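Only one protein chain is missing from this complex, and each of the others stays in its spot.
Up next is chain A:
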């Protein structure tokens, strides 16, 4: 192996020692914490539910095996081998590809800004969970104290708390509004907590990760145990996991599986490269890659079981409320259940208190709408709902539909609003048992059809409630918070849930911050005498100041833009360049030699084939699909506008021109680093060649590779 491109001097001769992990377990936990994030909780269950339940696991695991694990292995290997952050690694592999590192660094920075904003929202909810009753359980009173705030009454207390009392959202992205001081305070706290944890690099994150990475598992288990004991959980699980194999014929399912794996493992951020660079050089990164990727996927599965059991409970609860109408809510006479992702108004007027409303709350169960692309947060998947009139309670038609799943609750046959009938016709209380309801209704319908037609009778079908799905912040902040309201001891569960979300996001942010700080340290941005704490502090302070733009009233619209445009496309392109750069430019043979040196074994055919052909092709496929889907329709967003006719459905608006320009800039600017750096390197080489008369003998690591 004399002529083999031997690993050159790995570090400069007189450099300070690179920090090391305290133990292998700490390193694994850090990577797992970085990979396992909010998307595992609120994106994967949604995908499972909408893509045929258990059948979705097939494309998911195929994507994991052929795309996720090989790409992940590459990142860990180059980080561990070259012992640099993302910028240094690429200048070491090939100086012309240095732009890839800079691009990854830029995208990482942009993502950190808005990812932490989600944590700010979570922290706000967490802080508000320490009271009974929970603030999102009831609408606040209006100024007269005669009734409830109109916006809240028209939607739901949970939606109102999210859109008005948290975001204080404007109706249009052009209307920026003012800074929300509550969110600014929470943002300061979030960045302070983050600074506290990353202040000395892995020395401090290594300690913090023990809590932030393990606590979510504890909470998920607690929720799972609690969820399985709640009524309706098992039905929910069975319904939602039942595989529907037909769905595999839809190419969209495969695309979603591939993108989900990609974003779930947090590839192409440079975070894993940074974390692996602190490893001892001889460490089995192959085993690490397989372990971490599998743990990530199993966590997604575990979380979806928990989420489904709680969603099943919520659906059963709503269904029972719809049926019985005996439980009158404490304050609002009408409660509309609407989630931003479903946007429908499956309204359940729980008992008619007060005058008959002008809009009889006929159940408008949602039809289906378009779904947008996946993204880092798995966030803004929109489901439009076209209101579909459901004629009610002709017992046979609806009853038959409801009775198709006999394992559901026994009272599916009789959809009723007994109380409405009793009130309208002044029958004695509790005089219509559930079984007699269809007969009574039919009799009344023949004798006094006009009065019956006026009544807000509903069709209650458990399947409809189970079909309502949500993902992203809609799941966490609206649907799940509503489910928690019905659990006994709601504040405790809310504290646990939002604490879990916070620690999940925080451990992902550790990886992001390491991906920012490690390259800066390696490049030597600050002079030698300045301590690391100062650099971390400056980075956190700068990010906090930049991220205050997301605390504006239109902040969540901007977050959606960043998530869809700054992150998704760029990450896929950079991942593709990573694979191509390492395998084709650096060389498959050299890379395999390095891996053999590190792990003691040469990569097998599976790895070589995946790196050489399968993964790049998959990435190209995803990229093309993304571009096609993006080009199909002009980018639009959903605005929360109380003046909208179909309120509480959100109003679909197109982005104005200047916003679209910003979207384009966000999509393309990080990519410009690649040609820019390549050009700069070309010019520098050219200049050096003209100037140099003597051969360059010093083997600096940056030029040791050659490409």
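Quick note on the criterion: a contact is a pair of C-beta atoms (placed from the backbone, for glycine too) under 8 Å apart; a residue touches a chain by one contact, two chains touch by 3 or more; residues count from 1.
Throughout what follows, contacts and distances are computed from a predicted model.
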item	value
Chain left out of the displayed complex - its UniProt protein name, from "Protein O-mannosyl-transferase 1", "Phosphatidate cytidylyltransferase", "Collectrin, amino acid transport regulator" or "Sodium/potassium-transporting ATPase subunit alpha"	"Collectrin, amino acid transport regulator"
Omitted-chain contact residue, chosen from A:32, A:171 or A:186	A:186
Residue among A:19, A:147, A:587 or A:642 that touches the chain left out of view	A:147
Per the touch definition above, residue among A:195, A:254 or A:626 touching the missing chain	A:195
Touching the absent chain when the full complex is considered, from A:252, A:287, A:451 or A:688	A:287
Positions on chain A contacted by the hidden chain, ascending	1-2, 4, 6-11, 13-15, 17, 124, 127-128, 130-131, 133, 138, 140-141, 145-148, 185-186, 188-189, 192-193, 195-196, 199-200, 204, 282-284, 287, 326, 328, 331, 351, 353-355, 422-423, 426-430, 531, 533, 599-601
